[in-house]
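Only one structure is covered here, and it is reproduced in the block below.
The other protein chains are all here in position, but one chain of the complex has been omitted.
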Amino acid sequence: MSGHPGNRGEHVVGEHVVIVGASLTGLHAAEALRGGGFAGRVTLVGAEPHPPYDRPSLSKRVLAGRMSADSTGLPQRQDLDAHWRLGNAAVALDRDTKTLTLDDGTALGFDKLLIATGTRARRWPDTAEAALTGVLSIRTRDDALELQARLAARPRRVLVIGAGFVGSEVASVCRELDLDVTVVERSAAPLAGALGQWAGAAAGRLQRGHGVDLRTETSVLALEGDADGRLRRVRLSDGDVLDVDVAVVALGAVRNVEWLAGSGLAIDARGVQCDPFCRAVDTDGRPCDDILVAGDVACWPHPLYEGLLAVEHWDNAVRQARVAATTILHGAVRAHTALPTFWSNQFGVNIKVVGVPGRADQVAVLQGSVERAAFVAAYGRGGRIIGALAVNTPRALDAYAEMISSRMSFPPDLNAADAPDPIRVLDLAVPAAG
Amino acid sequence: MRVMVDLARCQSYGQCVFAAPEIFEISGREVLEYDSAPSDEWRLHLERARAACPVQAITIGPAAGPGKDDGQPSTVRPAADSMGVLR
Partner (left out) sequence: MSKSTGVDSRPVSVSDVSTPRAELFARVLDPASRANPYPIYAALRSEPVSRQSDGTWVVSGFDEIAALLHDPRISSDLRNAGQPAGGQSLIMQDPPNHDRLRAAVMGRFTPEVVESLRQGVHDLVAGLLDAAGPGTRLDLVEEIAYPLPVSVICKLLGIPPQDEARFHGWADTLARTLDLDPTMSREEQDAIDHAFTELHHYLENLVADRAEHRGDDLVSGLLTGGDHGEPLRGEELLITVRLLLIAGHETTVNLITNGMLTLLRHPDILERFRHEPDLVVPMVEELVRYEPSVQFRYRAALADIEIAGTTIPRGSVVVLLLAAGSRDPGHFTDPDRFVPDRLPNEHFGFGGGIHYCIGAPLARMEAQIVLPELVRRLVNPRLTMDPPPYRPTAALRGPRHLWVEVDGVRP
């Protein structure tokens, strides 16, 4: 249970930092504050009843039943001496009085606020269909627990709606469990949004090679249930009707920003806008010294990329949390300029990505071979390298991060010993800048 | 005791697998998997794994969250003192 503000006699002096969102970002920010010598009060407010846990394993080992949801709790590096309010959502922010309102009516004052409320799974748009038993998404521990139980009950067929990373990982687990799975993707290939058409096509071959019934350029017309409200069938745009007991809605994430309505902060679908030091920006474009943003809920200007960047990756959450803590402790001295980077494991393959391949206009394999499922592909935009994808070559990526940071021209002349001969540069459909 | 590997840093060197095969495993060619809540009996092995990781991607510590000492003065030794669990 969360304690009471009153029992903290030894820390009445000093500032009070309130962190809203008790997950990866919140935990790492609290650690970084204490690690940086912060001696004031720290309060973590989290809507979920659980202390911080590891989301990435939810769609991987937990789903596969190889790890219990209870084991996902994250370790803490050091004593946080924090005050936890779990199971409490923040519902309003008043910047003038520096007060939060929680869903139980508590008013919580702060000196500094860190907004780390992340995202939630996008729901299936048809509310009646979304309410059918067996229609699920996967963002939280409780989601994963339920889906794992349903997979363990060996459904006739699993439907995965959306072939992004989470959807593809769910499909991978289904195949690992030897379950029939249909993946429906509106675009031409899985992972295409993040990695472009070319890598998406390769991912599609990987999925099909593992027995996934992958249907691209296809959409779900209707989810149909029985009299008891249980999902039974799916109607697809290709005319097929499939018997399914479980549908996993993997259509991406929505930022948890509604509670900030009326706060005067600059917010849109990409999240809460902040400056490179994680200071929230108000609707007049001014950074607020006392309100910070980090993790999946944030968007900010990155020196290497046009517009605002919103990154939903583990690594970014951790790094941005540390920058936010630095700003709280020392002011605007350390900018968040880390390159986006993330990993995914699916179908026995290690995928690592650095930069923003989704914005590229060209791609080229520079090392290894796609056929042998071990390669590095670099992505370019406007003649500069902006991203790289390493498949089963996790030791290669650091060098590419370096090339991206130094804005090397694309394709870079590497003369790598394991370069394909010839190196073929492929054009990609140019996505709009963020 | 909880373990977390920063898989964005991890380069699948597999040194942790040598140090603590009870906890870490390379599955497939390059995919690291691990038991994030291992039993205390593997503590020394876990320390070996953390020390051996070439990119220092392994964090060990008590589960985060409100403990019985929530709101009380520090009782948990900072993990930065690597020998804390060995003493």
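List of remarks:
Letters are used for the chains, namely A and B, taken in the order the chains are written, and counting of residues starts over at 1 for each.
One rule holds for everything that comes next: a residue touches a chain if its C-beta (ideal position, glycine included) is under 8 Å from a C-beta of that chain, and two chains touch if they have at least 3 such contacts.
None of the values given here were measured: they were computed from a predicted structure.
When the full complex is taken into account, the listed residue touching the unshown chain is A:414, out of A:145, A:370 or A:414.
Counting the whole complex, the residues of subunit A in touch with the unshown chain are 366-368, 374, 376, 395-399, 402, 406, 408, 413-419. Touching residues on subunit B toward the chain that is not drawn are 13-15, 17-19, 21, 29, 44, 47-48, 50-52, 54-56, 80-83, 86-87.
By our rule, only the chains that are shown with their structure count from here on.
Of all residues in subunit A, those touching subunit B in their complex are 1-4, 7-8, 10, 27, 35, 50-52, 54, 56-57, 61, 66-68, 70-84, 86, 313-315, 318, 341-343, 345, 348-350, 352, 374, 392-395. Of all the residues in subunit B, the ones that touch subunit A in their complex are 1-4, 6-13, 27-31, 33, 35-37, 59-66, 70-71, 73-80.
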